[in-house]
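Just one protein chain is left out here, and the rest sit where they should.
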Amino acid sequence: MADIIGPARIENIEPPKPDYDVQLESLNQWQIAWRRFKRHRMAIIGSTMFLTMVAIGLVGPFVFQYDPNNIPVPDVKVNAGRPPSLAHLFGETGRLQLDVLTLVINGIRMSLLIGVIASALGAIIGTIVGGIAGYFGGWTDTILMRIVDALLSLPLLFVILAFSQFVGQGTGSWLTITIIFGLFGWLGIARLVRAVILSLREADYVDAARAAGVGDARIIFRHLVPNSLSPIIVATTLGVAGVIIGEAFVSFLGFGVDPSTPTLGNILSGSLEFINQGNWWWAFFPGAAIVIIVLGINFMGDGLRDALDPRARI
Amino acid sequence: MTEAVAARERRAGVGDVLLDVRDLRTYFHVMDGTVKAVDGVSFSIRRGGRLALVGESGSGKSVTALSIMRLIETPPGEFAGGEILFDGVDILKLDSHAIRKIRGGEIAMIFQEPMTSLNPVMTVGDQITEAVLLHQKVNHKGAEEITLTALKDVGVADPKRRMKQYPHELSGGMRQRIMIAMALSCNPQLIIADEPTTALDVTIQRQILELIKSIQERTGAALLLITHDLGVVAETVDDVAVMYAGRVVETGTVENVLLNPRMPYTRGLLESIPSQAKRGQRLSAIRGTVPNPFRMPPGCKFEPRCPYAWDTCSESEPDLIQIGEDRTARCWLNDQRFRSRLNDYVASRPGGGE
Partner (left out) sequence: MSRYIIRRLIGTIPTLFIVSLLIYAIMQAAPGGPEQKFDQNPKITPEQIAAFRHSWGLDQPIPVQYCRWVGLCNPDGQGLGVFISNNGLPNFLPSFLGGGTNGVLHGDLGYSSTSGSTVISLIAQRVLPTAILAGISLLVWILLALATGILAAVRQYGKADTAITVFNYVGFSFPTFWLGLMLILIFSQDLKILPASGMWNARTVPIFGSTEYWTFFGKNPGGALLDLGSHLILPVVTLVFVNIAGDSRFVRAAMIDSLNQDFVRTARAKGVPERTVIFRHALRNALLPVVTNVAIELPFLFAGAIATETIFSWPGMGLAYITAVRTYDYPVLMGILVITAIFVVIANLLADILYAVVDPRISYG
């Protein structure tokens, strides 16, 4: 026993006693994030809301078909449209007396489609621009960021409004509007990506990796990319909500998608006229759908943000 | 200040126990379970006495200090047991009004990180006067006078100018002096210093320690020094309590504990200090690692790493066994029944000592 107290010699070292069933679980970043996400109550509620709406948007239009060229003739002509009933769960619109439920279901699909594609488009453009600015630095960075700052001084909604109207004149296809939103929506992500790349260049662990002999390409793919993915994912998710609301307003004003393709926004544009004739359901249900989708996205995005935050403790 | 010290001594009688921590338990309830950060801490400090609480990171010494001031957030923390008797009153049972009067007024704390422990948007003078105004019946002018005096006492040159400066304009050592000034501005009976020099340069460390010592001697306040540095212990305090895994495992005077440790952990710590006498020999270390707080060994918490352990040690955990007057150790070696093992242990002490 005595020689264990004194200076230890390698031949005499006993292996340490078992540290009372220690289990080491090694999880990667995404598994940890998924675990944290599952625990976030609001995130789960939000995801459920959002995914339900996605399901409705995918399947609904096949059940509730809307053909702008083939509008059924109502049995009783009521100019302001009839209120919700068993036949028309969300009531009828005014004038043409369309079934609001059908419109809303088709609108959900379109709005979601526009939102997701535009946001993804913005994310891609933003990542490229931000990545270039952050990676090359110098004049490229300065010029690009000056432009981004200048663009951010403008109320972009104003610009989108004018642009949409001039391009589409109210009869634009949904793809046109989607591209417009994508083209104007990349600014925030560009700044984000640039900031991440800049900070990563200075990060201690990049230096440590280099000191250990890790090459640049590996650093970029094993370190820079995973770290920048998280804020990009969060921003893109929340971006969908922004586009949906934005498109709704643009179409509501009549500057957006042609009414033959219902979106939650252009459904609302017709409703204004008949509100003071007592038709509240035409305006209420599409708006409520927007609120549910956006609320779901916001809860989900919040959960994603907390789950993906590398600094959170558990 | 000496007037107040003398008066206090006359009232209470020097040598009285000021702080008596009895079997303190502070737990934290977190997502993965309950962390028993402090699970059986007992020690006491006399009026004017000086005790060091020594241990590795994670041993629970900071939590002990914060518990004494009741600065633990409950939830997720919980004072699960024990008593903290200060001047005869159990701190754990006081209401929030009473505890606020004690904080800063009777017990003052000096924190580890002077960089972040001062409010960046308030001048240092304001931060000290704030404490003074809370605990002493003076007006603003009087508080400023007291602040100036406190600054002078801690060796800050040109105190009038310094008072108006912000923390970011001062160096680390200077900031720690401000913290000390804040602590003593209200004549506390007990000063708790939580690793006051760990975040400072080596050259400044000595100055600050000397400062704390001299202030403590001058005012007659008691000192509880939290540290992981055994060298500091020897030079600054009279008594020492060693902590491991949330428990006190040995107490006694500095001479007794450092020269004749009765707990293998303490001996292991002392042996791992490199010194001239061991030149040319391999560095020794305590093998193994600190136990996982969620999976503690069933008996003595040090048993897996202890070279002297035998089956009793893994079966049951010893209490703090009284060895002599003011000397305890949480180790079965000190139990009457295991006399012979104790003799072997003492005999195996390497010659030369520390």
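Labels A and B are assigned to the chains in the order they are written; within every chain, residues are numbered from 1.
Methods note: contacts are C-beta pairs under 8 Å (C-beta built on N, C-alpha and C of every residue); 3 or more make two chains touch, one makes a residue touch a chain.
On a predicted model such as this, the values are computed, not experimentally measured, just so you know.
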Option from A:Val100, A:Leu200 or A:Ile245 whose C-beta touches the chain left out: A:Ile245
Among A:Asn28, A:Asn69 or A:Ser153, which one touches the chain that has been omitted from the display? A:Ser153
Option from B:Pro120, B:Gly231, B:Gly280 or B:Gly324 whose C-beta touches the chain left out: B:Pro120
On chain B, the omitted chain is touched by residues 69, 71, 96, 100-105, 108-109, 111, 113, 116-122, 130-131, 134-135, 166, 168, 179, 182
Positions on chain A contacted by the hidden chain, ascending: 42, 146-147, 149-159, 161-163, 165-167, 241, 245, 248-249, 252-253, 255, 268, 272, 275-276, 280, 283-284, 287, 290-291, 294-295, 298-299, 302
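The rule is simple: only the chains that are shown with their structure count from here on.
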How big is the gap, in whole Å, between where the Cα atoms of chain A centre and where those of chain B centre? 51
